[in-house]
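One protein chain is absent from this view; the other protein chains keep their places.
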Amino acid sequence: MCRWLAYSGEPLRPSELILDTQHSLVAMSLNSPLGAETVNGDGFGFGWYPEDKSHGNTPALFHSIEPAWHDENLRELTSSIASPLFFGHVRAAAGPPIQQSNCHPFRHENWLFMHNGFLDGFLEMKRDLVLAIDPSLFPLIHGTTDTEVLFYLAITLGLQDDPIAGLGRAIRMVESVGESKGIHFPMQGTVAVSDGNTLWAFRYSTSLKSRSLYHSAAIPELRELYPDAARLNVFGEKAKVVVSEPLTDLPGAFVELPESTVAVLDDSGFHHEPFLERTAA
Amino acid sequence: MCRWLAYSGEPLRPSELILDTQHSLVAMSLNSPLGAETVNGDGFGFGWYPEDKSHGNTPALFHSIEPAWHDENLRELTSSIASPLFFGHVRAAAGPPIQQSNCHPFRHENWLFMHNGFLDGFLEMKRDLVLAIDPSLFPLIHGTTDTEVLFYLAITLGLQDDPIAGLGRAIRMVESVGESKGIHFPMQGTVAVSDGNTLWAFRYSTSLKSRSLYHSAAIPELRELYPDAARLNVFGEKAKVVVSEPLTDLPGAFVELPESTVAVLDDSGFHHEPFLERTAA
Amino acid sequence: MCRWLAYSGEPLRPSELILDTQHSLVAMSLNSPLGAETVNGDGFGFGWYPEDKSHGNTPALFHSIEPAWHDENLRELTSSIASPLFFGHVRAAAGPPIQQSNCHPFRHENWLFMHNGFLDGFLEMKRDLVLAIDPSLFPLIHGTTDTEVLFYLAITLGLQDDPIAGLGRAIRMVESVGESKGIHFPMQGTVAVSDGNTLWAFRYSTSLKSRSLYHSAAIPELRELYPDAARLNVFGEKAKVVVSEPLTDLPGAFVELPESTVAVLDDSGFHHEPFLERTAA
Partner (left out) sequence: MCRWLAYSGEPLRPSELILDTQHSLVAMSLNSPLGAETVNGDGFGFGWYPEDKSHGNTPALFHSIEPAWHDENLRELTSSIASPLFFGHVRAAAGPPIQQSNCHPFRHENWLFMHNGFLDGFLEMKRDLVLAIDPSLFPLIHGTTDTEVLFYLAITLGLQDDPIAGLGRAIRMVESVGESKGIHFPMQGTVAVSDGNTLWAFRYSTSLKSRSLYHSAAIPELRELYPDAARLNVFGEKAKVVVSEPLTDLPGAFVELPESTVAVLDDSGFHHEPFLERTAA
């Protein structure tokens, strides 16, 4: 019930996308024309992989329960670092309390995970889903959101070996538990996953009416299309942004991801693959 | 840059007005159709006079920097006490930082004070205004808002003896300092003041285009008009609400306060008086 | 890993015990000479039953993640209400994150529950304990503490019908799960439980070395003993306080509760009963 943004490419100051664009993530937190809620003021999170990999590629997290639009620390932090891959998320809480442990993105080892949407009927399904999580992972659940349960379920089912298959199995289990409880459309939303090198962006819902998801067109093509757009100068050739709503009104700058699709993005480019596509058949 | 609500009458659970009405203060914090900002998520405050006066009539305060709509403590508190006179305020910050010491209402001895609006050019005027505050009151300024400075200026100029004259002199001083700095319309807004017995509600701006302010019609008349409105049963005969925007769409339930007017409300009823009315002449 | 205080008697301003005594709960939060930790600065909670029962006897809660010693809202709230039965708790976190949903006391219907101590090896036992909670209660778990799990386990096992038997069974289950994991002393601490009329205060640990717990002597006896103690004037004849550490150095004012004992306190007086006493035999 939220908005999110993920960046992959040359190291970039996150504030360029989180604060400074026409429809930045923080601007979206106050007013999301395409979102189900118009205000996303119930905390936010920011996760970033380091530019300098000499201490490893574990991402760092910043979580806050203040609305993103007036958080000075977010402004300071995202203006003073550079990162080749980062996630930002603003939350509109739909039940679980507003607390740092419920802020996205979630982290496990070198993996980040965030979600816009919800598991419908989560409180009815929660016990069964939690039981399906590997007992060794169970103590790592720190918060009380549906998303964190989905993340550990996906890890249990192989996300770290094959993110598309692992998340697919987790969603199928959610749908199966949902069905047993009489919940017709248990999965809703868009999900971002990364291991620090590749970014997977999923759009899928049981009802086949998912929340919106876009990613940027290739920068070299955009430069050709808009040779005078000074704004593009901050981006490198490999820059890619995946986001709940386009960050700019520039025609052609953002591509909508179709239903039941996953976009796979890395330094070599991007491609789309079908994801769980025959669900509602 | 905010919304506020003040109640006077028989002791009432504040949650009736702050949480539970059609356009309650918390509902307004998420979406204020008549307000200059649509989101008032930058903290809130609640001040209430005690039902039991055996320990005096000093009001208590609850200030929080969380958005009002998800604050569990606000819900618990306003559902568990009763008060014959209380103020509630949701803030959309226009500069001064979001911190408890900047949350309305402000208190001095048995007086409460809150404001929707702003002093235009406050940072340019602040030094002169602060110098005009009685040096014995100066150390009591805890925050950094324009409203708190206006409050202590009004106290310096006689608010506690005559609230209408005291606030009038303070606003005139603001306008005079503003003029000396080339600021044309320094005062904007609506103000609520109480000593614990009487409630004064002011609507005034230098430009004569003040933010909206309403108060409820007399309950006995409303009961006659709407004999079937179960909602009215929670209110006593003396209940009066002053509020930035009507709490209900019920025609006739709320009276708009005209420009340059103060409403004086107490247990005996209410009346309007002109306030600084020839300003822009 | 905390300090707590519970009061039962004539309606009293909670600030009298929470802020204003020689060794008040807030003073203890900064320095607990008898406690295992010297600082209890990781949030606090306050729960109180209403003086006016006309809307029922459900307690209200105030939870905060700020240290108690500088929380203005706690000061304002506890100085402005009166309550015949209230709980206060300051926390020194031992693992689960500092968030409002992890602050004691916990509430279920008209019941309050709080704890000083811990379940040793909780993360290893958590999955088994959570599975033993009634599935209908499972979705009500909002936080991630050992205490909340113990509370819902005790409710599952009959706390609301018989608090002593219900908590006893829950602790036995904790000990049984602990034993199966090789944890020798799983239960440690003191627990307060109330239904709004009676207050049960437990002191028990598997190792038979529990944290300290005291309750006040009868006020009439104290008045006879200290006819000049002005401090006693704020208390009624039925006033009783249960607390981790004595609130005053006055000899005879506080009685230590023995190991493996429960004190049952209500308006008619108090008595002690053995609790799970042969555990370590």
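Per-chain numbering from 1; labels A, B and C assigned in written order.
Rule of thumb we're sticking to: contacts are C-beta pairs under 8 Å (C-beta built on N, C-alpha and C of every residue); 3 or more make two chains touch, one makes a residue touch a chain.
From a predicted model like this one, the values you see are computed outputs, not experimental measurements.
Chemist: Which residue, C:I98, C:V234 or C:V264, contacts the hidden chain when the whole complex is considered?
Modeler: With C:I98, C:V234 or C:V264 as choices, the missing chain is touched by C:I98.
Chemist: Which listed residue (C:G9, C:G45 or C:P67) would be found touching the missing chain in the intact complex?
Modeler: C:P67
Chemist: In the full complex, which bits of chain B touch the chain not displayed? Write them out.
Modeler: 97, 99-101, 123-124, 126-127, 130-131, 135, 138-139, 141-144
Chemist: Can you list, in ascending order, the chain A residues touching the missing chain?
Modeler: Its contact residues with the unshown chain are 13, 48, 50, 52, 55, 60-64, 72-73, 76-77, 79-82, 100.
Chemist: Mind listing the chain C residues that contact the chain we can't see here?
Modeler: 30-31, 38-39, 41-42, 65-67, 69-70, 72, 93, 97-98
Basically, only the chains that are shown with their structure count from here on.
Chemist: With touch defined as above, tell me whether chain A and chain B contact each other through largely the same residue numbers, more than half shared, or through different ones.
Modeler: Comparing the two copies, chain A and chain B contact each other through largely the same residue numbers, since over half are shared.
Chemist: Between chain A and chain B, what is the separation of their C-alpha centroids in Å?
Modeler: So the centroids are 41 Å from each other.
Chemist: Residues of chain C that contact two or more other chains, please.
Modeler: 100
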